[in-house]
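Then we have subunit A:
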Amino acid sequence: MPQYGSGLFVSIAHLIRGLFGGTTVTADVVMTVINSLIIWALIALAALSLILLERKVAGWMQLRTGPNRLGPRGWFQTVADAMKLLGKEDIFPAAADKWVFGLAPMFVIGLSVMVMAVIPYGKGMVPVDLNVGIFYLLAVSALTTIPFFMAGWGSNNKFALLGGMRAVAQMISYEIPLVFSLLGVVMITQTFKMSAIVNAQSHVWFILLQPLGFVVYTIAATAETNRAPFDLVEGESELTAGAFTEYTGMRWALFFLGEYANLFIVSAVAATVFLGGWQGPFLPGWIWFAIKVLFMVFLFLWFRWTFPRLRVDQLMHFGWKVLLPLSVANILLTGVGIYIYQLIYPAIGG
Partner candidate 1 sequence: MENSVLLKKVEELAQKLDGEVEVSIDTPVLKIKGNRIIEALSAAKAFAEVPCDFLHDLTGVDYPERNEFEVVYHLSSLKGAQMLRVKATIDRDNPVIDSAVRLWSGADFPEREAFDLLGIKFSGHPNLTRILLWDDFVGYPLRKDYVVDSYEERRRLRTLKPGE
Partner candidate 2 sequence: MIKTQELEINLGPQHPSTHGVFRMITKLDGETVTSVESKVGYLHRGMEKLAESRTYTQYIPYTDRLDYLASINNNLGYVQTVEKLMGVEVPERAEYLRIIFGELQRLASHMVAIGTGSLDLGGFTPFLYTFRDREKILDLFEMTIGGRMTMNMPRIGGIIEPPEEFWPALNKFLGEMPGSIEEYHGIITGNEIFQARTVGVGIISPELAEQIAVTGPNLRGSGIKWDLRKNAPYGIYDRFDFEVPVGVNGDCFDRYIVRVREMEESIKIIHQAVRDIPEGPTFAKVPKLIKPSVGEVYHRVENPRGELSFYIVSDGSTKPYRLRIRGGTFVNIQVLPYVAPGWKLADVIAILASLDIILPECDR
């Protein structure tokens, strides 16, 4: 299928690389710097636009129009909000643990940047195409628990402490079904490499081969990003703002940024692993990728603005007693499927 404009960013990269002599060390360093700058910009852009999208979608579902004051149809609202947050006072509670409290938001955003480095945004557009891509991604995103607990513990606030404890319990429990749900795909493709997984979906998307895996992934990812109906870490009706109760201004904004960066990441992973990544007819690959990510994001927004919140023990029950068996069953089914497939076509697979 012809795709026009797919190579746009790849050509630009080649051009820049060419300026510094192709394969020299200087070129590699320059490219790394540029790539990381682009990721930072992408996080900021994703967060700003996703926040606006969330508010708009929430508004539409609730028969409102959402933000509508700044710019055309309110498109600049989040920019203005970010400016306001930048200008706010940075308050450290008197009893807080200064270092832990202050570093937690930085960790959140730092981890997001690290994860986003391995996502294939288009054909040949993987900043770092690791051969253990998924493995690295899961390992790093599992660390996101720590800043939440740091925030909860460092604030020296009871609500924050409860929120932090909930974060640890919830994110660790849901990490396991999340990993297992991706394992089925890895079994089929026999690789951890993100670009290879996308290439393997040129004929059929894995959502069709792994529907159960996709469902488990979506639910676990909702919990992993602390979004409703699993937003117990924030749980505003019981814990006011959970782990973020004591945060103000820019530090709070970093958490917010991290939350939306995480939303972007889980959507991007779902798009890559289950929805065929940048594969698609006519349009350039990166546009296809953006469309698929937006679809996943909309799914998460839709859940959030429809469902009430689960209780903490129900959340644990669901994670351990429903999702984990389901994800294990998925692996088993995949294994059986591959075995049968290999019996029929012995040439394929290992």
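To be clear about the criterion, a contact is a pair of C-beta atoms (placed from the backbone, for glycine too) under 8 Å apart; a residue touches a chain by one contact, two chains touch by 3 or more; residues count from 1.
The set was built so that all candidates are chains of the complex that A comes from, given by their letters.
Since we're looking at a predicted model, the values are computed, not measured.
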Ask   = Okay, in this complex, which of 1 or 2 is up against subunit A?
value = 2
Inquiry  = Looking at the complex, which residues from subunit A come into contact with candidate 2?
reply    = 58, 61-64, 158-159, 161-162, 166, 228-229, 231-232, 235-240, 305-314
